[in-house]
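Note that one protein chain of the assembly has been removed; the remaining protein chains are unaltered in position.
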Amino acid sequence: MIIKGGFVYDPTNGVHGEEMDICIEGGKVVEKPRGGDEIDARGMLVMPGGVDAHAHIAGAKVNSGRIMRPEDARRGIEPRTKLLRPSTGYTVPNCYAMGYRYARLGYTCAFEAATPILESRHTHEELEEIPIVDKGALTLFGNNWEVLECVRDGDLDKLAAFVAWGLLASRGYGVKVVNPGGGEAWGFGGNVKGIDDPVPNFGVTPIEIIRNLMKANEILRLPHSAHLHTNNLGKPGNYETTLATLKAVEDISASRNRQVLHVTHMQFSAYGGTGWRDFESKAPEIADYFNRHDQFTMDMGQLIFGSATTMTADAPLEYGNARLLHAKWSNHDIELEESSGVVPLVYGRKMPINAIQWAIGLELALLTKNPWQFIMTTDHPNGGPFVNYPEVISLLMSRAKREEELASLHELASKRSSLPSIEREMDWNDIAIVTRAAPAKILGLPEKGHLGVGADGDVTIYDINPANVDPSKDHKKVKGALAKAKYTIKGGEVVVRDGEIVAVPQGRTYWVEASVPENQAAKVKADLVEKFAKYYSIQMSNYMVQDAYVTHPRVVKAGVI
Amino acid sequence: MAEDVLCPFCGCLCDDIKIEVEDDRIVGVKRACKLGSSKIRGHERTKAPMVRRDGELVETTYEEAYDRAAKILKEAKRPLLYGWCSTVCETHKKGILLAEEVGGVIDSTATVCHGPSIIGIEEKGLAGSTLGQIKNRADLIVFWGANPAEAHPRHSMRYSSNSSGMFTPEGRKGRKVIVVDVRETRTAKNADKFLLIRPGTDYEVISALRMIVAGKGDLIPEKVAGVAKSDLEEAAGMMKTARFGALLFGLGMTHSRGRYKNVDNALSLVADLNGFTKFVVMAMRGHYNVAGFGQVCAWETGFPMSVDFSRGAPYFNPGETAACDLLARRETDAMLVVAADPVSNFPRNTVEGMAEIPVIQIDPFPNPTTLLSDVVIPSAVCGVEAEGTAYRMDGLSLRMKKVVSSPYPTDEEIMQNILDRVRRLGDDN
Partner (left out) sequence: MVILLKAIMISGRTLGQGASCEAKMSPEFFKATSFCALSELDYNALGISEGGNVLVKTEFGEVVVSAKKDEGLPAGVIFIPMGPWANAVVGPDTGGCGTPQFKGVEVEVEKTKMAVMDVKELFSDLKRTGGEAS
């Protein structure tokens, strides 16, 4: 097919709003196709398909959220049609709604933020049922007994071999680290207080876990860097933990042309103050650090007012949320590996803390000078559901809209953040970077996020004319156009037309197969044989995710050898 | 010898079973308890498909059985697709799709089992863990309205009271066991403390414990539901001072007066206890894949059970859309039963509702539901003759194995055949 004459934004290839054709054949972008359909994209915005690098879309804790929230399922109900299964849910949509809604937004790739190895079969069962988008999952390692023991023993090569094995066992794509050490302490109801606080019974500190996993990640030359949810997330004053963490890993080099560490949903980790009373934003300090250290990247974790469901492997945080808010609370500890929690809540415009949190996300985005170090997310559904991405984009592009919003919020949003003074407005090039090009690069997906020859034929056409519309003033138009793609094209197939789903292909699941020296793999196996014999509640032979659960794999090779 | 086979009986989903096979036949079962080994060894099977003609079930072909089943479901205005607990998730997915396409109601055996627990979780959430976490850490086990000695025989030794792990090397000796029940069961005989309560008083007793835990014990009378205050204080004290406590509850809570309110209160007790120490709670799911149905149904429809598609969009309201409600009120006009036996397990008056409507049964084994069925379709036994996915009581998913072949189609294949024929019968909207 040829997508004719649209205003193309393809930052990876230096294209900034040029009126040009995009040609797709055999599911890939080509120079010239041999015929095929034509789509008239004149007067419209053309971008690569969106890439969501961090969202909670599949697996045990997402389903926990669904099961405990029938009141959420009752929202957003759409009946079945000849083509579509029924949709339900707002913050915890059913699998079909996930795929349909991403596609309508113009997203063609989404990654599950955290899968525990033991329960990854479940993650993949759900990923398989999310239609259209390509996907993958990041595997949790930060509280795993084998990891903690390797760190304690200083055995980096064995740790790398274990990470490789864990990615295979979970069919995972990368190394996810959440409140390292805290998840293990939570096994007896505790937590870690900072990056130097030793983990009970293991004697290693969170920063040691982070450093070692980062190094193992680089030994294996994985496509993505280690992906970190910081310790002390959500606590007033935690920006110090965030900066201390980053400073403590400045010396580590990336093995590939990418960041060495990605810090996720930074909004929740950019807090000042000593308690809720003097709670304030420290986004400027965080952004300033990133402006001076280009080996780190972050994603936003923007708050959306209204209903949200917090769900994270930071189980002690969720317990704290539940007690503070008198909310219903689900918890799930996973033997030898991780723990997680789910708590529904509502973010209110007049709640001072929420108002400040809302401002912090936007500050981080606007104060980080280089958009390639930044990804727009809401940490769906923790900050809010991903269907609200157009809202976030329109805020990033319009100071006037931000002012309107600020006026409707609790005054502390203006007093305790620098947002009112920020003039910067992102342009389409910036938006294409923070929603497509940067997430693809940061995740290490060379065929995503751009429209150069050889890229996947994933293209979105939005019915908005960059030549006529001023996003700064017409932010309503921006939000409206981005909420319903004129066309979403996935692998060269039209899946959305005029905001409606017209095709439901199955996407592919990325996972990484990393090779390691045989002797290291053998050492890991010996450790695991012992753990399964003594501690796990299942047999080792039943542990790994089988081929049956990943029917459309896209395997990326990596490794030591 | 087939090793590390998963047992297809109860919610323990033990995965260390050894099955001796000779000439494609099972000749021995090792490690499984009496319940599992009995099922694995096998029972009398329904030999061939049957349809009812002139009051009698007569043998027929699979083709005719599929045609009859599809016709019944297609012509019904609000068919009920029920059961699912003893088959694999792959079957559940087809069942939900079929329910959507025929505009019926899909429900699982959870609604006569731990359905109230699901409702309790909808109120309060579930502070839980995997079974291995309990094995490795728990120094206090509380069984409430549960009798694992008879319903989950290997649970104590694999996961709870008698298990040992990283922080629990002494096993049973290193922990305390409290049992709360209305009678002294076999499980109670292994308890360090047994609280005998009067039937239907779970709610009051839990409330009393919560008050003691919260430091308000002086407001409690000397006896609550027949239990002495000193016993309650001792139990609450054991809970508060445990290093890691686990409350495992069964149908004593869900089937008694109060139903989901008992569970709601128990979940709240556990949440309260987390203010003092580490505590988790677990519903002792009965069948090996009833939890799996809840998971699949939740990610596919947004709701875990009792989902009514008759209006085109999922509608969930147990009390109105659960199997026993529909039958008792005569609000369903056909029923498909897969891997369950409602005629045995529903109240008699509810079963009378089944007598008035066409019933299709898909099951390897004949049972009282067969007596009321109009179409009977025998299938392979999942976990022995067919592979697929199942979820253990703690939500862990594992893959069931196929150990021997069988002449029977799998539940999944049968469902697909019915689905194909329903589609051929016309417009599915």
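The letters A and B name the chains in turn, as written, and every chain counts its residues from 1.
Note that a contact is a pair of C-beta atoms (placed from the backbone, for glycine too) under 8 Å apart; a residue touches a chain by one contact, two chains touch by 3 or more.
Keep in mind the model is a prediction, meaning the values are calculated, not measured.
S.K.: With touch defined as in the header, list the contact partners of the absent chain among those displayed.
M.R.: B
S.K.: From the list B:289, B:306 or B:416, which touches the chain that is not on show?
M.R.: B:306
S.K.: Taking the full complex into account, find the residue in B:70, B:99, B:121 or B:151 that is in contact with the omitted chain.
M.R.: Reading the full complex, the residue touching the unseen chain is B:151.
S.K.: Which of B:132, B:245 or B:318 sits in contact with the chain that's absent?
M.R.: B:318
S.K.: Among B:81, B:247 or B:334, choose the residue that contacts the chain missing from this document, as touch is defined above.
M.R.: B:334
S.K.: For the chain not shown, which residue from B:298, B:351, B:386 or B:400 touches it across the whole complex?
M.R.: Per the contact definition at the top, the residue touching the missing chain is B:351.
S.K.: If you put the missing chain back, which residues of subunit B would it touch?
M.R.: Residue positions of subunit B that touch the missing chain: 9-10, 34-35, 38-39, 43-44, 51-55, 68, 72, 111-113, 115-116, 119, 147, 150-151, 153, 182-185, 188, 196, 199-200, 251-252, 254-257, 259-260, 286, 305-306, 318-319, 321-325, 328, 334, 341, 343-352, 355-359, 364-368, 371-372, 374.
Keep in mind that, in the parts below, only the chains that are shown with their structure count from here on.
S.K.: Taking the mean of the C-alpha atoms as each chain's centre, how many Å separate subunit A from subunit B?
M.R.: Centre separation, subunit A to subunit B: 35 Å.
S.K.: Spell out the part of subunit B that touches subunit A in their complex, as residue ranges.
M.R.: Subunit B reaches subunit A through residues 3-4, 6, 15-16, 89, 97, 100, 118, 121-133, 135-137, 158-159, 165-167, 243-244, 271, 274-275, 277-278, 280, 294-296, 298-304, 309, 311-314, 316, 389, 391, 395-399, 428-429.
S.K.: Any idea which subunit A residues touch subunit B in the complex?
M.R.: 60, 62-64, 66-70, 72-74, 77-82, 85-86, 88-89, 92-96, 118-119, 121-122, 125-126, 129, 145, 187-189, 201, 319, 322-323, 328-336, 339, 342-343, 534-539, 541-542, 546, 548
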